[in-house]
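Read through the structure below, which is laid out as structure tokens, and then see the notes.
Excluded from the complex is one protein chain; the other protein chains are retained at their positions.
Up next is subunit A:
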Amino acid sequence: MSLIEIAGLHKSFGSTEVLRGIDLAVASGEVVAIIGRSGSGKSTLLRCINGLESVDAGDITVAGEALGTGEARLRALRLKVGMIFQQFNLFPHKTAGQNVMLARQVVRGSPRAEAEALARRMLDRVGLGAKFDAYPAQLSGGQQQRVAIARALAMEPLALLCDEVTSALDPELVGEVLGVVRELAAEGMTLIMVTHEMAFAREVCDRVVFMHEGRVHEIGPPAEIFAEPRTPELRAFVARGH
């Protein structure tokens, strides 16, 4: 059975229809890359999956439970699906360690000592065990993004959504973040990532989704998608060397 199932998903902003009927199923442990031109609805799709955007029509099911509209149901959903943002969005008034601990304490009700031990383990996992007491402003972009990954992992989600997680980084910092994502993939974490890193998508992902004008235009294993694009749109996209 699929971990995440999306059926007939529609979403408009005003009169602009951004998602025009998306069907997608992601199995547990699968790593899926979503590619496409800007404005094709990639990020919106991702944001719908954890309820940051409301859905106009269609169903999203995570681990057998349908996405509801009430705040309690949304919160339950978000505990299953973590999210990492392009702009990191760390809490600037808290240290790296506190960033990772906060939701654990506030949402899961973990005692302080337990949350701290977990936060140290998670920061170790992304190679930042030594930065527990550093504030976000004292960290590089790559380090901040790794803290954001640790923060999401601390909630022990079933899947992680990555929204262009390297797009705001200087080129020399991209590698360290992708390294962490690669490790997560190897450990069997379910990942859905919107990305512009085509080489990475080709190497790490099980399936690639090409979105075009609010629809899933092509879908398949990276070898097929990149080597034998079937539609002219994907051919053009791949040829431009994204």
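Operating definition for what follows: a residue touches a chain if its C-beta (ideal position, glycine included) is under 8 Å from a C-beta of that chain, and two chains touch if they have at least 3 such contacts; residues count from 1.
The rule is simple: contacts and distances are computed from a predicted model.
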The complex's invisible chain, by UniProt name, from "Polar amino acid transport system permease protein", "Glycine dehydrogenase", "Heme exporter protein B" or "Cysteine desulfurase": "Polar amino acid transport system permease protein"
Identified contact with the non-displayed chain, of A:Ile60, A:Leu139 or A:Ala152: A:Ala152
Among A:Ile6, A:Met83 or A:Ala96, the residue in touch with the chain that has been omitted: A:Met83
Selected residue (touches chain absent from view) among A:Val62, A:Ala103 or A:Val174: A:Ala103
Residue of A:Ala113, A:Ala137, A:Ala199 or A:Ala239 touching the missing chain in the full complex: A:Ala137
Subunit A, residues in touch with the chain not shown (by the definition above): 50, 52, 71, 74-75, 78-79, 82-83, 85, 87, 89-93, 102-103, 106-107, 137, 148, 151-152, 155
